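Please see the structure below; I have some questions.
Here the complex is missing one protein chain, while the rest keep their positions.
Presenting chain A:
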Amino acid sequence: MKYLIRQAAVLGGQATDVLIIDGKIAQLGELSDAEATVIEAAGLVLLPGLVDPHTHLREPGREDAETVETGSQAAARGGYTAVHAMANSTPVADNAGVVEQVYELGRKAGWVDVRPVGAVTVGLGGQQLSEIGAMADSRAKVRMFSDDGICVSDPLLMRRALEYVKAFDGVIAQHAQEPRLTEGAQMNEGEVSAVLGMTGWPAVAEESIIARDVLLAEHVGARLHVCHVSTAGSVEIIRWAKARGIAVTAEVTPHHLLLTDEKVKTFDPVYKVNPPLRREEDVLALRAGVADGTIDVIGTDHAPHPSEAKDCEWGVAAMGMTGLETALSIVQHTLVQTGLLSWADVARITSFTPAKIGSLADQGRPIAVGEPANLTLVDPAARWIVDPFTMATKGRNSPFAGMELPGAVRATFFHGHPTVLDGALATPRVAND
């Protein structure tokens, strides 16, 4: 199949025609091709397909919340061409069998590349390293390992994990949460939790783990990725670590770039998430951290839940928010429209760098002749009102429900195949191997 994208602003710059043939970018310039399906893209921004370092696709085990199929459809609608699927499924993705299963489900679904994340420890139990080598060597070619949802809090185990994955050029993605300091934690600890009488999740519980881990990474010369950084103090520590030359990368979620703990005053569990929503000062520090490169990537931490897990009182509600179908709009709203980032920067934090962190060869590539056609067309002038009931994800737990947001994904090309056209899901790509 041939597609001709006409007059798209590549990374928000010069308008160009892009010819896609057999999954690759065949030509750039002033083009015409009588056989190609034409996509008019005047006024649209062309980005490399988005890569999410952090999603929860819930399969195997919680197919009522999400499946690899529905989660990857949501990803495609959000402009993604690759997602990492966290290991906290049932059974846990702590062996080659489960990661290959998730990888195969993704391949068969055909909406995005689904890259399983392997658990660091057996059963996320924090006791014994899982078979990291077997997962790295499997067909899923796992490179990112994480016990996400649970912190690898044992310092010795964390040290060993960081060292061990060097053999496979892997990376440990840490969910930084000191467990003793966050027992029973319900929300950010601060002025709002004091009023609401909720057990606090103090910033220091995140910052102390990040401080420890960057020092461990330095000591053993390993690569560390910090999941969902949420506090101003964390940004400072990571900034310090990078200045020191430590191989650390950091991620921020869209919701931490916009929402604050003031939302918890509604007691609506749609705002219950881990790490919790923080203060306005933290939101601004996170944005500044993205702007100056301290924070490398956007990770949605897409965490769909069935309605009963949120249609209840705060204390028993599940933690997590959906994010795949709103991420790019939140990035535009909080980082582009505030003048902090250009669209080229957006490409870097949503595609180029996350693909590098996850060692994804075909993703996050430059928009250039010969490169795989993983591409996203965004209409930055569009405005839309978030309605969780029209989303592809099974989760209805979007904290942005009812908000008007800028920017809409018009088309997504996954290895040259349009998974999204005219802003709606098209067809999956049929893998030919």
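Remarks
Everything below uses one rule, namely that a contact is a pair of C-beta atoms (placed from the backbone, for glycine too) under 8 Å apart; a residue touches a chain by one contact, two chains touch by 3 or more; residues count from 1.
As a convention for this text, contacts and distances are computed from a predicted model.
Missing chain, UniProt name from the options "Acetolactate synthase small subunit", "Osmoprotectant transport system permease protein", "Aspartate carbamoyltransferase" or "ATP-binding cassette domain-containing protein": "Aspartate carbamoyltransferase". In the complete complex, the hidden chain is touched by one of A:M1, A:A167, A:L284 or A:C312, namely A:C312. Residue A:D268 is the one among A:D33, A:E131, A:E218 or A:D268 that touches the chain not shown. Those residues of chain A that touch the chain absent from the view are 186, 189-200, 202, 266-268, 308, 311-316.
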